[in-house]
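Got a structure for you, questions after.
Heads up, one of the protein chains got dropped from this complex, but the rest are sitting where they should.
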Amino acid sequence: MKVIITKDYATMSELTAGIVLEKMMESKRVNLSLTAGSTPEGMYRILLDKLSKIEMDTSLINYYNFDEVPLENERYGLTMSTLNKDFYEPAKIAKENIHELNLENYQTFSRKIIQDGGLDLIVMGVGADGHFCGNMPGTTGFDKDIYSCELVPGSDGFQLVEKITGKTPGPETVTFGPKTVLGAKQLVLIANGEAKAKIIKQVLEGPVTEEVPSSILTTHPNITVILDQEAAQYLNKDLLK
Amino acid sequence: MKVIITKDYATMSELTAGIVLEKMMESKRVNLSLTAGSTPEGMYRILLDKLSKIEMDTSLINYYNFDEVPLENERYGLTMSTLNKDFYEPAKIAKENIHELNLENYQTFSRKIIQDGGLDLIVMGVGADGHFCGNMPGTTGFDKDIYSCELVPGSDGFQLVEKITGKTPGPETVTFGPKTVLGAKQLVLIANGEAKAKIIKQVLEGPVTEEVPSSILTTHPNITVILDQEAAQYLNKDLLK
Amino acid sequence: MKVIITKDYATMSELTAGIVLEKMMESKRVNLSLTAGSTPEGMYRILLDKLSKIEMDTSLINYYNFDEVPLENERYGLTMSTLNKDFYEPAKIAKENIHELNLENYQTFSRKIIQDGGLDLIVMGVGADGHFCGNMPGTTGFDKDIYSCELVPGSDGFQLVEKITGKTPGPETVTFGPKTVLGAKQLVLIANGEAKAKIIKQVLEGPVTEEVPSSILTTHPNITVILDQEAAQYLNKDLLK
Partner (left out) sequence: MKVIITKDYATMSELTAGIVLEKMMESKRVNLSLTAGSTPEGMYRILLDKLSKIEMDTSLINYYNFDEVPLENERYGLTMSTLNKDFYEPAKIAKENIHELNLENYQTFSRKIIQDGGLDLIVMGVGADGHFCGNMPGTTGFDKDIYSCELVPGSDGFQLVEKITGKTPGPETVTFGPKTVLGAKQLVLIANGEAKAKIIKQVLEGPVTEEVPSSILTTHPNITVILDQEAAQYLNKDLLK
């Protein structure tokens, strides 16, 4: 594990965008899995700016969504609609390069990823409760591949999705499990702000336990954690050595 | 994870030797970590036979021992003396290519491995109690790097070492932790015989838990498990898909 | 470049089979390109023997033929019919895992390989004239990707194919070019016997020139050359260091 502490959110976003661009510019097929949400918004703005200034073959760059919360009466769920808005549409990504995860395909999606050559990079955030992708405390098994989860109406998660989208979430969500994520060649975990400081300390310095799902990520052979100073404030600086 | 079920111990040993030889023959520095014990004896016999029939540059092939049980009044502990006898001496491995782990160097050994470019391959066995390297049920933390452990006089482990060596083990052992092992580029787990059948089922099909230390290995992005039919007898054959 | 000199053809074949099996046993999709001809016959016999003694998932193991000489009035050309006989049929390789190169698809085959994740390993022989795949002295450009070549009736190559197959070759052949081959992650070059000794010295010790097409292979970052003693007899032993 390599930990990077950046001066601010802008620097965190620039470094993360640089990692994604590095993969995009390699001379081979590249399979990326990029998080939706508020943490990566800065990263997407930078990616869009850079991509607007270059010409290159983008037909070998593939995107695999790592979770989804379906929304009632909507074609796209929370993840897909957010990624469409923040990146896929403004970057004009070709439909055939976007691999949506959903309740229809999640049981074969893992096989598809392997057949497509495996994931080169996953960029993830971490929840204040320690979740990553849709792996929540209480529902996470470290041995799980892609799986679906009940979303109980009225639960915290349910209410959060309602608030973000103004729409009603469906009764079931889907997510890459720990095994799917750990199978990627490279992981990047990003976090910023005071609100993430406590969980970041637990994830990076505490025991590896299903109660703090993201803690398992620290066992991956090639993981980089990029934090701003606020999120890193409680860390033992020995982690930088 | 890829599971291979072989007809017999000889085939398991040949396939494992072939994997080790493949690394040895690559055109680059290679860092190997190979298990001592009875399971790999067949593999070492094949390696010695093959190496006796070829000429090649071996100066870039490095060996890093992954655990040690010091023996009182002996220069070498259980692991190093076993590897010397079964492989290093008959294969005439140069001293500078053998990296012994011991109580003097274990706190800097992990750093040394990283500086040396990381481990390309670890070949391990699994204990009937689910241990790998020196990670035992009850003492294993998935977040641990290389660490030392007390070896209580009179304990099962203590008596086993006494029986194997005819010597008195020291009070402290040392081992790669889960994090060290999971940091390698490739893992191979081998097991043969009826006596390993139950634990193999637990390791490969059960939950990932510190009570069955080897269960964490199933989360590695590039692990191959090579079994004979006896060790594989309780497995759900879906694992082969 | 790593050079391995083996005691005899049997050892060369065993080591090469071991390399191929190592790829087959990795926990990921693997894309292989294996030579047809007489040099690899020993390797295929060993592969078939080993594969008959193991159970594993083979659905992720893919084969990409690297050249072809079509035969008049025949469904399969020289390469495909040889590979069918020596390996694909006796090993019961599924049709969907065999990627035949031919005059119909060669202009899109390179793109297909890249989309499929690139080649993990190419195992090749070398001709007494220095050719590799279908890259002959006089027709080889180091900048070429997959290309077709005229096969002049009555030429040495034409007569050779007639003699081997008892059939009439078509007027055009197809082959991976140097750029396609050098794009693979790992290369293995095999040669045995007195008849290859002179060209092996030129390929490994001489200048990199289109007149000795295989000489370009020595610039690949991960190439292993496996020879028997006869093929290696003129080599400067410094190559082993």
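To keep things simple, chains are lettered A, B and C as they appear, and every chain counts its residues starting from 1.
Here is the rule we use: a residue touches a chain if its C-beta (ideal position, glycine included) is under 8 Å from a C-beta of that chain, and two chains touch if they have at least 3 such contacts.
Here the structure is a predicted model, which means the values were calculated and not measured.
Enquirer: Among C:17, C:43 or C:216, which residue is in contact with the omitted chain in the full complex?
Expert: Reading the full complex, the residue touching the unseen chain is C:216.
Enquirer: Could you list which residues of chain B touch the chain missing from the display?
Expert: Within chain B, the residues touching the omitted chain are 28-29, 60, 114-118.
Enquirer: Determine and list the chain C residues touching the chain excluded from the picture.
Expert: 118, 141-143, 178-179, 182-185, 206-208, 215-216, 218-221
Enquirer: Spell out, residue by residue, where the missing chain touches chain A.
Expert: Listed in rising order, the touching residues are 1-8, 11, 14-15, 17-19, 21-22, 25-28, 50, 53-57, 59, 186, 221-224, 226, 240-241.
Please note the rule applied: only the chains that are shown with their structure count from here on.
Enquirer: Give the chain pair that accounts for the most C-beta pairs in contact.
Expert: If you count contacting C-beta pairs, the leading pair is B-C.
Enquirer: Through what angle, to the nearest 5 degrees, does chain A rotate to match chain C on its C-alpha atoms?
Expert: 180
Enquirer: In angstrom, rounded to a whole number, how far apart do the mean CA points of chain B and chain C lie?
Expert: That pair's centroid distance is 35 Å.
Enquirer: Using CA atom averages as chain centres, what separation in Å is found between chain A and chain C?
Expert: About 41 Å separates the centre of chain A from that of chain C.
Enquirer: Between chain A and chain B, what is the gap in Å from one C-alpha centre to the other?
Expert: Each chain's C-alpha centroid was found; their separation is 34 Å.
Enquirer: Got the chain C residues that touch at least 2 other chains?
Expert: Counting only residues that touch two or more other chains, chain C contributes 28.
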